[in-house]
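With one protein chain held back, the other chains of the complex are shown just where they sit.
Up next, chain A:
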Amino acid sequence: MAAAQNKVKLFENVLNQEIISLEEIKKLCFSGCPEEASIRATCWKLLLNYIPPETADWKSHLKKQRESYAKFIDELVQNSVENDNDSSTKDHPLNTNPQSDWNQYFKDNEMLCQIDRDCRRLSPGLAFYQYETKYPYGKIFKSNHETNPLRKRLAGIALSAEEIHTNKVGTFQKNKEIKKKAPEQLSDGEEYHWEVVERILFVYTKLNKGQGYVQGMNEVIGPLYYTFATDPDQSGQENAEADTFWCFMNLMSEVRDNFIKSLDESKVGITHKMQQVMEVLEKIDTPLYIYLTKNLEVKPQYFCFRWITVLLTQEFDLPNVVRIWDSLLSHEKRFDFLIYICCAMLKLIRGDILKKDFTAALKTLQVRLY
């Protein structure tokens, strides 16, 4: 108890400086952020360069960033062609001109459906995303109780919005089954946490057209939104959507190479990173390396493609992912460090693997939630 309080003190001492030393914050975060007093949310925002080390600037900076996000929402979510009643435009839904707004609109719909499919299934092992947020669209971006326009849009596309039946137990309310209504059945002012994530991803994809939406982005955004939306600080929680968006942008700018196919074989691409895992493993555990590569002929893409692409979010449950990210985000060479974590994971299960044949070893390697 005393030790935990001591830890909070250590963090607070650094965070209360006028100009925060990032070096010291990194050192502290590396061994895990305490849950108290908004510390993790603040540290992550610092580590992801979302807020500057000068504490006096936070207020104005956050205000500005949150307002720009609200503008994106206005342009990209609120005002689509559908709602554009300007009769002077010659555009119409059957326009096949690729420049046509309607044409773009239908393309976006496809993307939106994909995001929707993935977000509905976000962290199925954790009930969190299936709960309603206290800060839905209507409350944050509109003064009235308007519904998220994306929900209406999806309903219009007549996605087979079959009620997905889950009985997963949540981390927050163990053993209590959640009664889930399809989002269409929620009343106007209400929305689920996963719908917020869906909106962030939609805006992100619209703003990063060259890259588009790639499955796995939904997983990378998960720990960020979770951390900000459970921030003990009320204003932090209220602005979780905008803050997540900006932090996700910054994080993606570092890991986007994993999501770009043409880079696969290059030095920055995923193939190279998977190779690095094997190289490090060879050095730190030669027998395991030999058993995997020579005896079993297991290739790294059979198991660590997912580990690396989505930054371990699928291998542990969310609260543990968040703890691992404390270290990952604070390490000087963030994504080289990831490679070492992968090797540590292999070392932890080495005894198991060494006894197994190809199929069984792969199953062990692929188990989610260690």
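In this text, a residue touches a chain if its C-beta (ideal position, glycine included) is under 8 Å from a C-beta of that chain, and two chains touch if they have at least 3 such contacts; residues count from 1.
Everything that follows uses one rule, which is that contacts and distances are computed from a predicted model.
Engineer: UniProt names the one chain left off this complex as which of "Cell cycle checkpoint control protein", "Protein MAK10 homolog", "Trm112p-like protein" or "Ras-related protein Rab-14"?
Structural biologist: The record for the missing subunit names the protein "Ras-related protein Rab-14".
Engineer: I'm checking contacts with the chain that's been left out. Which of A:Ile20, A:Leu251 or A:Val298 qualifies?
Structural biologist: Answer from the full complex: A:Val298 touches the omitted chain.
Engineer: Of A:Thr147, A:Thr309 or A:Ser327, which sits in contact with the chain we cannot see?
Structural biologist: A:Thr309
Engineer: So which of A:Ile19, A:Leu207, A:Ile284 or A:Ala360 would be touching the chain we can't see?
Structural biologist: In the complete complex, the chain left out is touched by residue A:Ala360.
Engineer: Against the chain that's been left off, what residues of chain A make contact? List them.
Structural biologist: Output for chain A: 114, 117-118, 120-121, 124, 160, 164-166, 168, 214-216, 219, 259, 261, 264, 270-271, 295-299, 301-303, 305-306, 309-310, 314, 355-360, 362-363, 366.
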